[in-house]
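Only one structure is covered here, and it is reproduced in the block below.
Right after this comes subunit A.
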Amino acid sequence: MNVSLILVILLFGALATWYSGDKWASKVALAFSTVAFGVTAFLTYRFFTVDNPTVTLSFSKMWIANPRVVLFFKADGLSLAMALLTTALTPIIILTSFANLFPRKASFYGLILFMAFAMAGTFLSEDGFLYYIFWELSLIPIYFIALMWGGGDAEERKKAVVKFFIYTFAGSLFMLLAFIYIYQRTGSFLAFNLYNARLNETEEMLIFLAFFLAYAIKIPIIPFHTWQANVYQKAPAAGTMLLSGIMLKMALFSIIKWQLPIAPHFAEKYKYIFIALCVAGVIYGSILALKQTNLKKLLAYSSLAHVGLVAAGAYTMTLDGFRGAVLQMLAHGFVVVGLFFAAEIIERRFATQEIADMGGIRLKTPVFSSMFMILVLASVALPSTFNFVGEFELLYSLAQANIWMAVVGGLTIILGAFYMLRMFQQVMLGDGTRAFADVTVIEGVAFVLIIAVLLFFGVYPKPLVELVTPTLNELLTYIKQLR
Partner candidate 1 sequence: MEILIAIAGLGIICLIAEIFNARKAIVPISIVGLIAVLVYTVGRCLKGGKEFISGLAMDGKGYFNMLVSDKYSLAFSSLFILLAIFLIALSPDFHKNHKPKLSDFVATKLFLLTGAIAMVAFGNLSMFFLGIEVLSISLYVLAASEPKNLKSNEAGMKYFLMGAFASGLILFGIALIYGATGSFDTAVIQTKALSPDLPKWFSIGFVLLSIGLLFKIAAVPFHFWAPDVYEGSPALTTATMSTLAKVAAIAAFFKLAYALNPVLSGRFITIINVVAIASMLIGNLVALKQTNVKRMLAFSGISHAGYMLLIFQLHGLTAAQSNLFFYAVAYSIAGIAAFAVVLSVCGNKGDEQIFNFNGLGKTNPVLALVLTCALLSMAGIPVFAGFFAKFNLFSQVLSKGMNSPSAQGIITALILVIAAVVSSIISVGYYFKLIIAMYSKEPNEDSQPLVVPFAYKAVAIVSFVLIIAIGLWPDLASSLIRRTVLVENMIKNKII
Partner candidate 2 sequence: MENILQEIGIDNYIYLSTLLFCVGAFGVLFRRNAIVMFMSIEIMLNAVNLLLVAFSTYHQDAAGQIFVFFSMAVAAAEVAVGLAILVAVYRNVKGIDIDNLKNLKG
Partner candidate 3 sequence: MILTLFYILSAITLATAFLTIFSKNPIHSAIYLVLCFFSIAGHYLMFNAQFLAIVHVIVYSGAIMILMLFTIMLMNLNKEDEKNKTLLSRIAAAGAFGLVALVLIATFIKSHAVIARYDVSGKDYQSIKVLGQVLLNDYMVPFEFASILLLVSMIGAVLLSKKEHING
């Protein structure tokens, strides 16, 4: 039993879902994704228990002779953690869509599973080429999900989605070039070999920047973020959740796994520029979130701010920064899915995303509002939520790098509280007369799962820390050694 099983289940699940027909699609998808999560969790458990887990649980097989590509799915702490995120969120996301009366459900859920497959593949791949393939592959389902099941004006949506696709595609092509370039040096795409490519200064710069372009667009880091808010707004909730919950983590993960170890010298030399850029994104996103009148857009910009901090932490190239980044990725994944789900629930009931049209919901829905509140609080990183753990480590790593970065980045906890509470106030509080049904059982289950994760790991993040720390240390050793 090794990690490739996760991918097989997800891919097979995608096909099965597609064939199962509209009536059963959602259930089949849920079943498969849950199994995938179960397998991932079991593998994680095994990871702690077996000897030499990276060997036992990895999968490696020659794929293409020329270029030399190996089907290498590696089980290390980092990849397992990200796979856990993916497989844990997928069933939740599927659950959140249960109430939606989509046409062509089979394709919809099939695409979701396929996307989960691609994303899990991205996280598990140890071979750069393979990684790139999964990276690109994950674009296609989300494109269709957003295009076909999205809301709002069709023309506007198309524009936003195409812009998103072209933009991200553009970025990743440059990453491909970078990979090819290094491959010419190493003759192999295996991460280890790529790390040891011995590039000179100019080469490192170009490669770093190529990677940066890909990741900056995907994460997004300002000023490459313009696709984000529109797509988040236009895509169906499940799509937005996939995008913000998992997909953008692909890029953050990649910074740690690929970009920094491959171009460590350049990164070390100019890291402050990138940290500053990311931190600027934090402020920029927060301030923009303040001005939003559309709920989903507000959440989008808040996401921009949060991931900016994660990226900044990753660029500090310290254990704290890396670990904080990973933990915060996981935390943000859950919380953002929850928040978008809350937005979706409101949209289902009120048929609007405009904050101004909402209000007085708390009056009608004690359960929903409590859950929403908890999510809001987690999002503003209240201690004892998972997000705090991540954010604390991130800010601490920034403080180690440069105290002013931490101060500026830390403004997020003020501004974040500002816009999130303001949003909550306008959306949920106040007086209102419109009817608003409280959460259904399925919706409630999704919320409870998310909240449980956020609170549990907020208090007891140790398992995750123990999972990722050795791997991150290893990566850091590479980075340091190569210096």
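The set was built so that all candidates are chains of the complex that A comes from, given by their letters.
Rule of thumb we're sticking to: a residue touches a chain if its C-beta (ideal position, glycine included) is under 8 Å from a C-beta of that chain, and two chains touch if they have at least 3 such contacts; residues count from 1.
This is a predicted model, so every value here is computed, not measured.
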Quick one: in this complex, who touches subunit A among 1, 2 or 3? 1
Considering the complex alone, what residue numbers of subunit A touch candidate 1? 62, 64-67, 104, 107, 132-133, 136-137, 139-140, 144, 147-148, 154, 157-158, 162, 165-166, 169-170, 173-174, 176-177, 180-181, 183-185, 206
